[in-house]
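Shown here: the complex without one of its protein chains, the others still in place.
Naming follows writing order (A and B), and every chain is counted from residue 1.
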Amino acid sequence: MEEENELMMRVTGLKKYYGEVHAVDGISFAIPRASVFTILGPNGAGKTTTLEILEGVRGPDAGEIEVFGIRLKRVTRAVKERMGVLLQDGNFEPYLKVKEVVRLFASFFKKALPTEEVLTRVALQEKTNAYVKTLSGGQLQRLAVGVALVNDPDLIFLDEPTTGLDPQARRNMWSIITDLRDQGKTIILTTHYMEEAEALSDRVCIMDYGTIIAKGSPRELTSRLGQETIIEFNTSSLETEDLTQLESYGKTAREDGGIVTVETENLVHTMEQMLAWSREREIPLTNMTVRQPNLEDVFLLLTGRRLRE
Amino acid sequence: MRAFQALLHTEYTVFLRDKASLTFTFLFPLIFILIFGFLMRGMGDVEDARLGLFVPAGVESKILERTVSSAGSMSVTRYDDQPSLQAALEKRTIDFGLIWDGTKLLFLYDSSRVQENYAFEEVATGITADFNLAHQGLSPALTVEKIHVGREAATDWFNLVVPGILAFSILSAGLFAVSGHITAMKERKLLDRMIVTPMRPIALLAAIICVRLAVVYISTLITLFIAMTVLKLTFAVDWFRYTVFVATSTLGMMGFGTLIALLVRKPSSASNIAHILSIVMMFLAGIYFPIEIMPSYLRTLSKALPLTYMAEALRYATGVIDMTETRFWGITVAMFALAVVLLPLLARYVVSADRR
Partner (left out) sequence: MKGILRIAAGHLFTAFRERVTLFWFLIFPLFLLTILTLIFGNMGQEGEISFAISVVNLESNTAGPVDFAAIVEGVFEETGTASEEGKEPLFTLTHPSDGEDLEEFLAREKEALRLGHRAAVIVIPEGFNQELLERMMRSGSSPSENGAFTIYINEGNAASEMATSIIEQILSGIDRQFLAHVGRFQEEEAIPSETLWVGSGGEELSYVDFLLPGVILMGFFVNGLFGVPGSILFARDRRVLRRYWVTPLTVPRYLAGFSLGHLTLCLIQFALIFMLARFAFRATITFAEPMPILFLLLGAITFLTFGFFIASVAKTANAGMAIANILNMPMMFLGGLFFPIGGLPTFLKVIVYANPVTYLAEGLRMSLGIQGETFSIPLTLAVPVGWIAFCIFVASKRLSWDVKR
């Protein structure tokens, strides 16, 4: 049980309805300081709306938010002073220079970091005098992160921070995020990428249909799946009897888009049987992998859907 | 305050760097003035009309010539026969023709000059009347003395038009500042990143308004200056009233633009609607021709348009017409009221999030 003053944010019974639609249907969670808290969920799960409420863009219909030790019905300007927000999409004025953008956003806060420092943090120093319209996708994303950090916030929202970035840029972003966490900042992250959630998160909450269906650290969540091991292979032709047969070797088996997934608690036993089956049925176990369960599997177990549509 | 200053800097920097928009804003009213002014000046103006005259040999024409020369400052060209007169008319070497054969006066017009002929016909009627009297040794008994009541300055037809065009450029600038500039910012998601910060929307609005007011004022001054130097017009500008009115009417039109932005679903549609409304208003507000010549239902419509009153107030502020102080300040206050009521709604529009 965390101490009260170790919590950055506590959300209780948050609700948001759009007419008949319960976009956010009574969710509660607590976020400790200096951690990365990730919200996962398929499209339409309500995570975007939840974020908007926490960022102060919309007001909730019910519930309470406690942040920076203050109890609120909705996020106020005073709270915004100490928050940084990276939106999923949004544009900067193309005719402005990079440094002018940072200075502009800096002027919105009572306390802000010097422009140079901000640009150095996101590795955009050489682009200080470049016009926004000349920046690449990755550079624009870094500028957006810089803008989100301009007031040296203690609480940072990162909405899909690496979408559309190439692998190198994604790695860079990850190290920025972990650096921030190590500096004692609290980060609320949303993402579509399971590896990202696993790599960065201290706590994860999975949302679907407006409610939280699971909460915990990545390890806690995957351990729901017990002492399982997962065996996967590719196939082009599999019949129902085959799947039933495979399932009998382990705990569960399913096929999805040409990938067969078999879960087992007894790896060796299942493996032997599968190899025999493969030889007998003359179905090769192409691209076979053996791995530990990940968040994707948890997600699939809980929602019946994949994280990435 | 810092936010306002930074936003102000951003607004005018972006405005100055967007060369296309910059030229458009300043060039547009000028193009209007020059083109429309010159084009429509021709209508109804018969001072330099060219008359072609043919009198067959043997017909007495002295009286007619005297009548014609006293009918106004027309130029008269004589032709040797009817076909050459008609040819000159078709070629537009002359504006209308007159043939006197001793028994009747035959006036010839080019049927395709529909908008100008009524003025020539008026001259013709005058010539017929005067000639009839002169032919019998008479001159008109019922003469008229015209006395001008009103301001000194305005005598050229342009003087009436220029304030109307200034009014139109203020209308456009104010309207499109909101249903154009701000709606585009919303549509291009430039506002999104700002509204998640503690930025107060009023700071953004104030910055946009300041820049827009400055731009409008400078643009109208440039237009006035060009009108005075290139078109050689004189205006007796009451700078206090002019400044106050330009400011309040710009704000009022921004309020009007807000109304459009609030009523229309898509931000991009707002600027289209604004464009359409401004063109319709331009025709109906009595800028280029007096509203008296419009059918009564159009006249009524004209009296419902803000542009009509803006043009009138600017004619007063530039010394072209007279107006009671009550009326002028009434119009000014109405513009301001429009702003006061609607601009706060604009502040809310700026920060309202769209349903994602």
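Quick note on the criterion: a residue touches a chain if its C-beta (ideal position, glycine included) is under 8 Å from a C-beta of that chain, and two chains touch if they have at least 3 such contacts.
Keep in mind the model is a prediction, meaning the values are calculated, not measured.
Under the touch definition stated at the start, the shown chains contacted by the missing one in the entire complex are B. Touch with the chain that is not drawn comes from one residue among B:T13, B:T128, B:T234 or B:S278, which is B:T128. Only one residue from B:V76, B:M294, B:A334 or B:V351 touches the chain missing from this view: B:M294.
Residue in contact with the omitted chain (choice from B:F32, B:Y79, B:F256 or B:F336): B:F32.
Seen across the whole complex, the unshown chain contacts chain B at 20, 23-24, 27, 31-32, 34-36, 38-45, 48, 86, 89-92, 97, 103-118, 121-122, 124-126, 128-133, 135-151, 154-155, 157, 159-160, 269, 272, 276, 279-280, 283-284, 289-296, 298, 312, 315, 320-324, 327.
Methods note: only the chains that are shown with their structure count from here on.
Put simply, chain B touches chain A in their complex at residues 2-3, 5-7, 9-10, 13-14, 17-18, 188-190, 192-200, 353, 355-356. Interface residues of chain A, counted against chain B in their complex, comprise 18, 48, 52, 55-58, 77-78, 80-81, 85, 87, 89-93, 95-96, 100, 103-110, 144, 147.
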